[in-house]
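Note that one protein chain is taken out, while the other chains of the complex remain in position.
Presenting chain A:
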């Protein structure tokens, strides 16, 4: 008996009981649909988190001071003064895989312009900072290296700050704002960036040369953190190592001493947050997988009923020369057609549902080929697995008894 004959017989048998076949398939259809949809939602959220973190910067590497013990008291890392401009030059000299490097000092406070004021953060950075953070200037210009060197009293406003300080002013560039009594000339406005993944308004910021903040506003000589861009994603890890080595040398740390600073890359951030959504995907997938399993048990149930109901047919087939394995293959084929057919509908329905939901609820959905292939293979396996036992029962029937079965 050829596979073609088998399929024909199986399809005929199923066509004789359309309603039952459909209901059996429905279990599988629901299972596969939910697997596809759930995975699409999980993957979508993972991808959107990745995209948002990527938009924070270009292969960004961040260096923060580590915490330290001072007389048995553990110090807040942000108050540490262990990073200096010497460290910055050490990194510049030593780390070859970086495309941009900028220190950062920041201070919070009220910014005043005429009659308005606004609480915000002023970040003292280098010229490269825009590139590292993937920021753009909407109006005006970025300050230059020259202005950094002479600690020029200039600044760029984020959109939120500009809107709140100058609600009625058309041309913000050229205006002056005061921060902690230091007048700063606005030479540019940053392009809007919106909220980041963590709900922070990335436009509520003022950028100024770090020298200006260090000398004129905060009166400090150290820097609070260092931002850098690796040349590419591939060398990010290498660049991180180089920065670590440069800083260890610069801080004269012995081999057995721990780092007194933290180097973290954007990639690590992505990994951290992706792992959360991967867990979510896995969980959703597992729940959906259970419904697929239940669908499989439905197949087994119906196959048992079918074998009992068709005992005489089986007897006849055995009498006219069907061997045990022919009967086995026939029933197995029926189970597989039900499950794979259900899988096919399920995939189509799952795609429709995933994209439909994505459109209606504005959720990010991503359907991977992998999830389609996996649910399809699982369907076939479910069909064979749950069809096997009833099919074995059919094949093992005694023809004499099967023919007499009432």
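Everything that follows uses one rule, which is that contacts are C-beta pairs under 8 Å (C-beta built on N, C-alpha and C of every residue); 3 or more make two chains touch, one makes a residue touch a chain; residues count from 1.
Here is the rule we go by: contacts and distances are computed from a predicted model.
A.B. asks: Since a chain is absent, check the UniProt entry for it and pick the matching name: "Phenylacetate--CoA ligase", "Putative ABC transport system ATP-binding protein", "Branched-chain amino acid ABC transporter permease" or "NADH-quinone oxidoreductase subunit K".
C.D. replies: UniProt lists the chain that is not shown as "Putative ABC transport system ATP-binding protein".
A.B. asks: On chain A, what residues meet the omitted chain?
C.D. replies: 1-2, 5, 9, 12, 15-16, 312-313, 315-326, 399-400, 403
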